[in-house]
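Just one protein chain is left out here, and the rest sit where they should.
Up next, chain A:
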């Protein structure tokens, strides 16, 4: 990517430059330009928020599409909770895959980013370019041979296998992010620790890791969101009903006996899936935006 500094969320979300000279317009002109603007932006805000609000509200509403017509309450969530293996199994599977992916991504990209930022070794550029090349290869293209390979090594139908695959797809973004995080820390900092007798690992652990914490948070958050939301890897790699992740289980709710689709439970499932993502987004908005900025090429 470019060497230009990464704009933080504060730059983008809060202190955007006021480019239009509002004060220069007459009051009449401000009304003429202002009213359509307010109408347009209000309509847009409604379009963007309505689907989310409607789903959240109707998830505690009557259960549509089923014979069991009760009123407001948590009936949809009860139906979701009792679906097949039970929601706790699917939530547990999703949490396991997400946390293992976060852990693997953080470990691999911390060590890798440190290696790329601070050491020179033969094959360094080739390895880094190979990591970036993952971006060029379509997800679906790799999943079919991965299905075969995981079968060979006894990781077929396994959540660990899914986490390993998801970690690999996180590497281009996380390696790039950790490399520039380490490179933005002055070398003097860890060299001083090594002069004091620390090993490279000691300097990494005591000095550098605390310094690159914002990068680690961004990488961890993106790995979590990617793993929590991933659909295609578990769809292809998991066949056992008890090992499905939550998105897969919710999608399977639609394939019901006698063609009856439990829309209510699907709504509840969408809420359970979306809630952690939206909360994480609102809490970590700053990191979220910065991650987009520096990893924008990832998509």
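Operating definition for what follows: a contact is a pair of C-beta atoms (placed from the backbone, for glycine too) under 8 Å apart; a residue touches a chain by one contact, two chains touch by 3 or more; residues count from 1.
What we mean here is this: contacts and distances are computed from a predicted model.
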{"item": "\"Adenylosuccinate synthetase\", \"Aspartate carbamoyltransferase\", \"Sugar ABC transporter permease\" or \"Cytochrome P450\" - which is the UniProt name of the missing chain", "value": "\"Sugar ABC transporter permease\""}
{"item": "Of A:75, A:215 or A:247, the residue in touch with the unshown chain", "value": "A:247"}
{"item": "Touch with the omitted chain, as defined above, among A:99, A:168, A:198 or A:217", "value": "A:168"}
{"item": "Sites on chain A contacted by the missing partner chain, in the whole complex", "value": "4, 7, 11-21, 37, 40-41, 44-45, 47-49, 51-52, 54-55, 58, 64-65, 107-109, 111-112, 114-116, 118-122, 124, 127, 130-131, 133-134, 136-142, 144-149, 164-165, 167-168, 171, 175, 200, 225, 228-232, 235-236, 247, 250-251, 254, 261, 263-264, 266-267, 269-270, 273-274, 277-278, 280-282, 285, 288-289, 292-293, 296-297, 299"}
